[in-house]
Structures are given as structure tokens and as C-alpha cells.
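Handing you this structure, nothing more for now.
Only a single protein chain was left out; the remaining protein chains are all shown in position.
Entry: chain A
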């Protein structure tokens, strides 16, 4: 699995390269800026591109623009954006078209090596990865009448996992239940909340996020 990276912090660039290589992924390119990455992606599209959201020269929106550009011009390339801050607005912008092959993770997540590698693989395979902190913020969000009150605690956990991009198998593994049980949870949640069901796991990420944000 080919991975290209753009991260201006040497420490993190090397750290990510190392854990991904250790996990058997092929880090084919690692740059400190967005332009070089874009050029590389154009010539040799990898399975996934990992970008810091703040990249030189201005550290304003270069990383984000590059990510959106790859999404637009190379739909086959998964895009995983790393950010120091938790910005719901940016995550939603990134996912706005579809959540297929997209991820938005806090940089902290790198240190949860296994989860991080799994997220990279998921995004490379067309799945999605939304930072759990974003999902928990959305779940914690105050509302006038909490629609999530109808869910059981287990269902809530399943919802949270679903929103981060976990597959049914991922939910089953995390909750240590069978795949069938996980599938039952998922369809139960959709029915209770009145979210239109979809079999596509990435599409349901967006549906759940939009539901939570609304």
C-alpha cells in the first residue's frame, strides 16, 4: 500500500514514516510542503496521501487546499488530514461531498499507533476516519431536547464508533460482539433516530455526522 506524506515538522514526518513502514505500508514520498506532494500525486497517485493541515509557506490553508484538490482531481487517492486543532467546520468541509476515502484526525492520534495505522488503511481503502474527539464533541453538544436520549448506552457507543468511520466489523471488534449483533445495533440506531439507512459504510458516516451537527 503506497502512502505519500506532506508534514513540515521533521519529528512528526519521520515518526509517521516510521510507524507506517513498521506496519508494512510503503511510504513512497515524504515532503515538507503541499506543492511537492501535489506534483507527486499527479505523477504517481498513491493509495493515500497524509497531509498536515498547516503547511508552508503561510501555514494558513495550504494543507487544506491541497487536500481538497486531491479529492477533486484524484478521487481514487484517499486523503487523510492531520490537524493540531479540532475544527468541526474544516472536517465538515472536507467531508462535504462524501466521506469516501477521507479522514480528519488530530495529530495526537498518531501516538495511538494501531488506531492510526488502521485509519490510514481504512482511508486508503475508500473508507473514512473522523477523529473520535470530533464525534464526542458532537455527542456532548447541548441541545434543547436530546434526540439521543432514546438510545441505550451500547447503542450510543456503536453510534460513536460509526461516526468515526468504523465498519460493522470494527464496531463488533470494539464492542466485543458478533458482526451480526453489530449490524443489529446499527440498523436499530438508524431506525430510532430516523436516519435514512444506507449499506455504504462511508455514506453513513456523513449521514450520522450531519445528524449530530444539525
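Here, contacts are C-beta pairs under 8 Å (C-beta built on N, C-alpha and C of every residue); 3 or more make two chains touch, one makes a residue touch a chain; residues count from 1.
To be clear about the criterion, contacts and distances are computed from a predicted model.
Entry comment: the absent subunit's protein name, as recorded by UniProt, is "histidine kinase", drawn from "histidine kinase", "Imidazole glycerol phosphate synthase subunit HisF", "Proton-conducting transporter membrane subunit" or "FtsX-like permease family protein". Only one residue from A:21, A:73, A:111 or A:197 touches the chain missing from this view: A:111.
Of A:28, A:88, A:148 or A:181, it is A:88 that touches the chain left out of the display.
Listed here are the chain A residues that touch the chain not shown: 9, 11-12, 15, 18-19, 53-54, 59-61, 64, 84-90, 92-93, 107-108, 110-113, 137-138, 141-144, 213.
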